[in-house]
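Note that one protein chain of the assembly has been removed; the remaining protein chains are unaltered in position.
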Amino acid sequence: MSQTLLNIKNLYVNYETDEETVRALNGVNLKLNKGEMLGLVGETGAGKTTTALSILKLLPKDIGIITNGQIEFDGKDLTKLKEAELRNIRGERISMIFQDPMTSLNPVLTVGEQIAEVIELHKTLDKKQIESKVNEMLELVGIPAKRKKEFPHQFSGGMKQRVIIAMALSCDPELLIADEPTTALDVTIQAQVLNMMEELKHKLNTAMLLITHDLGVVAQICDKVAIMYAGEIIESGTAEDIFEAKEHHPYTVGLFGSIPNLIEKTNRLKPILGLMPDPTDLPQGCKFHPRCPQCMEICRKVHPDDRQTETHTIKCHLYK
Amino acid sequence: MAQPLIETKALKKYFKSPSGSLHAVDGVSLKIDKGQTLGIVGESGCGKSTLGRVIIRLLEATAGEVLFEGKNILKYNRNQMRNMRKEMQIIFQDPYASLNPRMTLSEIIAEPIKVNKLLKNRAEIEKRVTKLMDTVGLAQRLINSYPHELDGGRKQRIGIARALAVEPKFIVCDEPVSALDVSIQAQILNLMMDLQEEMGLTYMFITHDLSVVKHISDEIAVMYLGQCVEKAPSDQLFQNPLHPYTKALLSSIPLPSLKNKGNKRDIIKGEVTSPINPPPGCRFAPRCPHATEECMVRDIELIKAGDEHFAACRLYGRGFDAE
Amino acid sequence: MYKYIIKRLMMLIPVILGISFIVFSIISLTPGDPARIILGNHASEEAVENLRQELGLNEPFIKRYISYVGSSIKGDFGSSYRTGKPVFEDIFGKFPLTLKLALFSMLLATALGIPIGIISAVKRYSIIDGASMIFALLMTSMPSFWIGLMLILIFSIKLDIFPVTGVENIKGYVLPTITLASFSMAIITRMTRSTMLEVIRQDYVRTARAKGASTKRIIFKHCIRNALIPVVTVIGINFGILLGGTVITETVFALPGLGTLLVSAIRMKDMPIVMGAVIFLAIAFSIINLLVDLIYAVIDPRVKAQYSR
Partner (left out) sequence: MAEKTKKKSFYIAVWKRLKKNKLAMIGLSILIIMLTIAVFADIIADYDTLAIKQNINIRLEGVSKEHWFGTDSYGRDIFARIVHGSRISLIIGIFAVSIPLVIGGLIGAIAGYFGGLLDNILMRLMDMLLAIPAILLAIAIVAALGPGMINLLIALSIAGIPGYARIVKSSVITIKDLEFVEAAEAIGAGTTRILIRHILPNILGPVIVQATLGIASTIINAAALSFIGLGIQPPKPEWGSMLSEGREYIRQAPHLITFTGIAIVLTVLSLNLIGDGLRDALDPRLKD
């Protein structure tokens, strides 16, 4: 039986400013086992990045507030930890890769210095050992070690993302959170990076939370999938559950219907009508009901519960 | 054969840069028939957006011709060109940057009508704006909204309405759905296809997204470093890609299905080389698994490799067989 | 890099030529006859005419300018109409005081402005932040000469700590330096604070936090250098303001520097001195700007890469 590494229970997060309160997460439940790759899928504003940032408590200071719920990592509730304790986890046990490789590296430090920093922070190694670890990490992601003396602006987007991955993996973390790691890259470069990540996963046995809007990326490398809408996980399961099972949340159906099919010729797409709800003013009942083609009376009033069958969970009144 | 609506002949656009001449578009010859959609696909820096802008003369070409209904519009003077603006329009990628933030929705849509003096009467203009909003699916209550009050999808609808306001025959669509979420993207794609059917529009659809381009295009041209490396009807290109770059591109797309999971994909190594003063020969040769010395000697033209299928690769057309 | 410095120094030549031409035309083409001013209202018409001849004032304007440029290239900036002393001597006699004053002020402004700006940004909305921002706002709103007068009133007249005028010892520099530095210090403080706040929001700072770095480490290792990049530009621009400001400050404290020399020369239409002083100040300003650009390259590797291209 695989061991639970990360268990997010009923997580609520608000962004509170003077003018408004954005309800970003509304009861997120998410479980990730050791060594597993989970794809977290959703559109802009669904709350994917917020989920990731709450795990490491990197939410914008004083604005992003966890109002309820627990984030259990290896049995400990991260929401209760002090800043100093969290610092020991960040970078060492849980690492994070951000979306935009262009801005995620410090422009005035060499890439070698930036990789070395994370090792320095968490390992007691002497200078030489750190140097050789930096070399090793760069080679691991396919960059010649001699380039460590160069600055970020001398690297292409794909290469920068490799550096960031090297940085994230240099302390052998148990969990890697990757927020849209390939979205900013061209498709051939994306393929290179994805391949590399898959290989590394086999090599290092790191669990991974992959955040993306691209169902294709998820299909390629994830074992499990969770789909988010308006701050909730509306459907989750194994890759087979999501890509091959018959029963789905109507939003998932809409999401697949929106993607142009490369294999079969379709005349028109079947998109989801309407827009994402305003997160400062969410609808009653099921949050998807105003856009749902199968909306029932109950959907307008009652918030649906999860329906679980073995590995597959759907949050919808259609399934009881 | 009928005359194509738009045709380019050896079109070139070079930019000056501190380290030399940047060959953004380097000898592209294409044709688009009336009512058809030509998809232009390629990765960032391949010159696809520049090509679109050169064709409608938002940028001046360095060399070559652009024929609209058989006439070379690159020779047109200011006034003639101003008239041409009513025939060809453009829809932009960034729905935020492409709308003037200080103008309301109705002002933006009315602007082309006023600029081209299509209608004089204020009431008539307003009627036309209302009609255009209907056409692209914008609710009437939004008529006085500013762009920043609207979401990406609606902004893109404004962009489309603005382009349609002059009733053009040809529209360059420069990544019109790339900045949108997939569910909104689908709405906009459907709208664009409906409009094409109703109005007989001709599109040049520029994108980096292969699944989108396949969905909307009749014919597709693949670009790499300023050159068109392969051109074929949409289905043919996907079923039987010839150029090694096209093959690599297609196999790089992550498909949203588990069927190919675990299959080894052929992934090309390396990254796009510099477009500044490129050496002669096939631009893709430095990354190409099939490249020989011969590929680096001189530029390679598009060669007919099948019915309506063209590829700029030495492997085809001269007795070579693909693998 | 050396190539870049040489290129920049070469670019100084047209700038200096342009400036000299502008100043030359302003002074030559406006009413007022230097010969008449030198000799006074009672001198005879004949004497004035003779002097005009002697000074070459009857030549056409362009010819005069060209001959001025010609001789100044050879190092001869002419002699003062009034004293007859070579311009260079006059300027070199006065420049050290002005330069010292400007440098001391710049030092004071940066040494206080940058740390206060950083602290304000890090402790945003704290009492320290509020106080330093109000202080900075007041400093930008007070004319420097008035600050100088108030300082004299309080520290020289009432408390008798510093002299009202004179720079015989270092004490004499204290009040003029504060006076001159006040505006720049306020600007540098505000700029540092706002760029720091900008930098703190950057993605790479979030990356550093995700690595587990402490706030202190993030600020010192990741933020300050990046925040200084725009601040350095502001310091360069402020040096120009400081050089100009010396004219006013020297007047307030009655100090015999280049500024007072310039003002009196302008009043007397003493063309060679005015030309010399303005060109001197402009060269000083341009060289400081070049230095600023070089410091830029030290802080920002991207800029360095551009220079060595």
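Per-chain residue numbering starts at 1, and chain names A, B and C are given in the order in which the chains are listed.
Simple rule for what comes next: a contact is a pair of C-beta atoms (placed from the backbone, for glycine too) under 8 Å apart; a residue touches a chain by one contact, two chains touch by 3 or more.
It should be emphasised that the depicted structure is a prediction, and the values quoted were computed from it without experimental measurement.
**Student:** Could you run through the displayed chains and say which ones the absent chain touches?
**Tutor:** B, C
**Student:** Of C:Tyr81, C:Phe104, C:Tyr204 or C:Phe285, which residue touches the hidden chain?
**Tutor:** Once the missing chain is taken into account, the touching residue is C:Phe285.
**Student:** Which of these touches the unseen chain: C:Phe61, C:Phe92 or C:Trp146?
**Tutor:** C:Trp146
**Student:** Of the listed residues C:Gly78, C:Gly117, C:Gly245 or C:Pro301, which contacts the missing chain in the full complex?
**Tutor:** Of all options in C:Gly78, C:Gly117, C:Gly245 or C:Pro301, contact with the hidden chain holds for C:Gly245.
**Student:** Please identify which residue in B:Ser44, B:Gln140, B:Asn277 or B:Thr292 touches the non-displayed chain.
**Tutor:** Residue touching the chain left out of view: B:Gln140.
**Student:** Need a quick check: the contact residues on chain C for the chain that isn't drawn.
**Tutor:** 14-15, 18-19, 22-23, 26-27, 30-32, 137-138, 140-146, 149-150, 152-153, 157, 194, 240-241, 243-245, 247-248, 251-252, 262-263, 266-267, 274, 278, 281-282, 285-286
**Student:** Where does chain B touch the missing chain, residue by residue?
**Tutor:** Interface with the chain not displayed, on the chain B side: 53, 56, 58, 82, 85-86, 89-90, 92-94, 97-104, 111-112, 115-116, 139-146, 149, 159, 162, 165-166.
Note that only the chains that are shown with their structure count from here on.
**Student:** Chains as vertices, touching pairs as edges: which of line, ring, star, complete or other describes this one?
**Tutor:** Topology of the interface graph: linear, an open chain of contacts.
**Student:** Given the two chain pairs A-C and A-B, which is bridged by the higher number of C-beta pairs in contact?
**Tutor:** A-B
**Student:** Taking the mean of the CA coordinates per chain, how far is chain A from chain C in Å?
**Tutor:** From the centre of chain A to the centre of chain C is 53 Å.
**Student:** Would you tell me which residues of chain A are touching chain B in their complex?
**Tutor:** That would be residues 43-44, 156, 158-159, 186-192, 194-195, 213-220, 239-240, 243-244, 254-263, 265-266, 268-273, 275-276 of chain A.
**Student:** Chain C touches which residues of chain A in the complex?
**Tutor:** 56, 58, 86-92, 95-96, 98, 100, 103-109, 117-118, 121-122, 151, 153-154, 164, 167
**Student:** Per the contact definition, I'd like the list of chain B residues that touch chain A in the complex.
**Tutor:** 43-44, 151, 153, 181-187, 189-190, 193, 208, 210-212, 214-216, 235, 238, 248-249, 251-258, 261, 265, 267-269, 271-272
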